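A short worksheet on the structure shown next.
Just one protein chain is left out here, and the rest sit where they should.
Let's turn to chain A:
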Amino acid sequence: MADVPQDAPEHCPGTESDSAGKSSACQGCPNQTLCSTAPKGPDPVILEIQQKLASVKHKIMVVSGKGGVGKSTFTAHLAHGLASSDTVQVGVLDVDICGPSIPTIMGLEGEQVHQSSSGWSPIYVTDNLAVMSVGFLLKGPEDAVIWRGPRKNGLIKQFLRDVDWGELDFLLIDTPPGTSDEHLSVVQYLNGAGIDGAIVLTTPQEVSLLDVRKEINFCQRVELPVIGVVENMSMFVCPKCKKDSIIFPATTGGGEKMAADFNIPFLGRLPLDPRIGKCCDEGKSFLEEVPDSPATDAFKSIIEKIRDYCSKRPVNKDTETGEAAAQS
């Protein structure tokens, strides 16, 4: 049975079974009361979220075990890139509760969320690019969210269930570093709605790859498909002499070798251009501000690959529900 914990006593009937907490094997188990009183079956919220997000065609998570490798920068630019075609509706959901960067990077600092009869209204950058972040719920820039896991999960649940995205082609989910509450919650709540896959960000150094391998390990364990690996800050292009130099050397083969080791696609390298950081600070889209940089081309080619991947995925709601049912 799938719901028998690994360290359960012998003959455990499983936490979801009708006799959970009531069979003779449950005597003396520390969870007996919990099992016998907890509601059975999957969380009803998963179904609610599935219905709410039925209007969203593709859901993509951007993850990395390491912090500061450019998850939010990449998410923002992926969103800008996808939304560059007027007919494509894009949404960005920032589930980094303790350090939301998306509002700054997308130039939406100080915005507030409004509530309507159909849910929370996201903030719009352009007509076809909507954003939701905990940053819009805070009083000021110095306001800290000092929350333990369960409260963060509660907010993520609300973000997924209560935000009125409308019809979306892509929903990009930007995550904090690590493999903990936020990640588990997103994967768990979207179990019904289905996630297309995760994009794994890394920088070339071994210290970063070390954490990113853990993240891929996480994806494998929760059965989240990996769309591919993006290596950020691969080389530095001097704005004065246009020559390359490598700040963070890939002594162990970098992102490409790691992707090969795990047998997952490698989507490309992004160079370190000081203007990217500057655009992020000012909340502008680098792709529009500096269209001639090598970094812009790299971004565009990666975005193209992601679009390709998604177009090959089934978007039909029935198929997705079928898949989810087959999984559970």
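Note that contacts are C-beta pairs under 8 Å (C-beta built on N, C-alpha and C of every residue); 3 or more make two chains touch, one makes a residue touch a chain; residues count from 1.
As a convention for this text, contacts and distances are computed from a predicted model.
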Under which of the names "Clathrin-adaptor medium chain AP-2", "Queuine tRNA-ribosyltransferase catalytic subunit 1", "Beta-adaptin-like protein" or "Cytosolic Fe-S cluster assembly factor NUBP2 homolog" is the non-displayed chain listed in UniProt? "Cytosolic Fe-S cluster assembly factor NUBP2 homolog"
Looking at A:72, A:234 or A:285, which residue reaches the missing chain? A:72
Which of these touches the unseen chain: A:119, A:178 or A:294? A:178
Considering the whole complex rather than only what is displayed, give the residues of chain A touching the chain that is not shown. 3, 5-8, 15, 29-31, 34-35, 38, 65-69, 72, 97-99, 101, 104-105, 141-150, 152, 176-181, 183-184, 188, 203-208, 210-211, 213-215, 217-218, 221-222, 236, 238-241, 243, 245, 247-252, 272, 274, 277-278, 280-281
